[in-house]
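The complex appears here without one of its protein chains, the remainder shown in place.
Let's turn to subunit A:
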Amino acid sequence: MAAAENAGTHAPTAGEYIRHHLHHLQKDFSFQNVEQKGIVDFSLFNLDSVFYSIVLGVIGCFFLWRAARKATSGVPGRFQAAVEILAEMVENQAKGVVHNAKSRKLVSPLALSVFVWIFLMNAMDMLPVDAIPTLWHGVGPDMGFNNYMRVVPTADLSTTLGLSFSVLIVCLVYNIKIKGIGGWAHELVAAPFGDKWFLYPINFLMQMIEFTAKTVSHGMRLFGNMFAGELVFMLIALMGGVWAWQFNPLTGGFWLGFGHVVAGTVWSIFHILVITLQAFIFMMLTLIYVGQAHDSH
């Protein structure tokens, strides 16, 4: 880790290491290197999240397309069978929640894409913490970029809120399409408390709160899980870092090496469950929210 800093300055402290690894590679819209001012800053974007999410989306689409192109109606090969199992699982979940067969033609593939894409983005968390950042340190600054790299797009609040906001837009479109704009507007003021004129403001407020809470929780749940997971991996890497600088078994730091291996193994295995589960939950909630847009109160 000290090799990652300039020779001649001090090695990073634990806090500095973590803060360095938590910083996004940010560019503003004229492609200058900038730093974020404040928690919400719309004048720049996180180039690393955008890059990895697009690359992983293309990879996911490519694999699914390959399976579809070579699909035979005879005895399927293993790859085709695996993709069919996945697609059938998503379709069954969609059938249980979205009761409109015409909508399912769009929503079921949408849910499949969401699941595969989020699973791939989450899986970037299984790579070693310093692997890609070290490679980037070798080539990035020479090309004029900052020396920051975050490889997990779903550990970026921008990505996850973008995904959940897109789901919200799909829900709004389906609300208008199924109920008509007049019907939906009436439902906005008539549900959930009742169709009395003096309840209209309360109903509208509750509906707005419901939409906001569903969207924000949808995005932040995925972000919280992935960010916490990534941060624990960094803390485990710090344990290994301390071991790497103290080979004297008499100091406590040496035994942190065992802690690094044990904690790293346990957390990695648990995280395999978490990444799959979070992708599945995001997909299920997408289906449930779109299904709610079809039902009337």
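In the analysis below, contacts are C-beta pairs under 8 Å (C-beta built on N, C-alpha and C of every residue); 3 or more make two chains touch, one makes a residue touch a chain; residues count from 1.
Here is the rule we go by: contacts and distances are computed from a predicted model.
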item: Omitted chain, identified by the protein name its UniProt record gives, among "Monovalent cation/H(+) antiporter subunit G", "Branched-chain amino acid ABC transporter permease", "1-acyl-sn-glycerol-3-phosphate acyltransferase" or "ATP synthase subunit c"; value: "ATP synthase subunit c"
item: Listed residues A:L22, A:I176, A:A244 or A:I272, member touching the removed chain; value: A:L22
item: Residue, one of A:N122, A:N146, A:N175 or A:Q278, that touches the chain absent here; value: A:Q278
item: Per the touch definition above, residue among A:S103, A:N175, A:N203 or A:N225 touching the missing chain; value: A:N225
item: Where the unshown chain meets subunit A, residue by residue; value: 15, 18-19, 22, 39, 217, 220-221, 223-225, 227-228, 231, 277-278, 280-281, 284
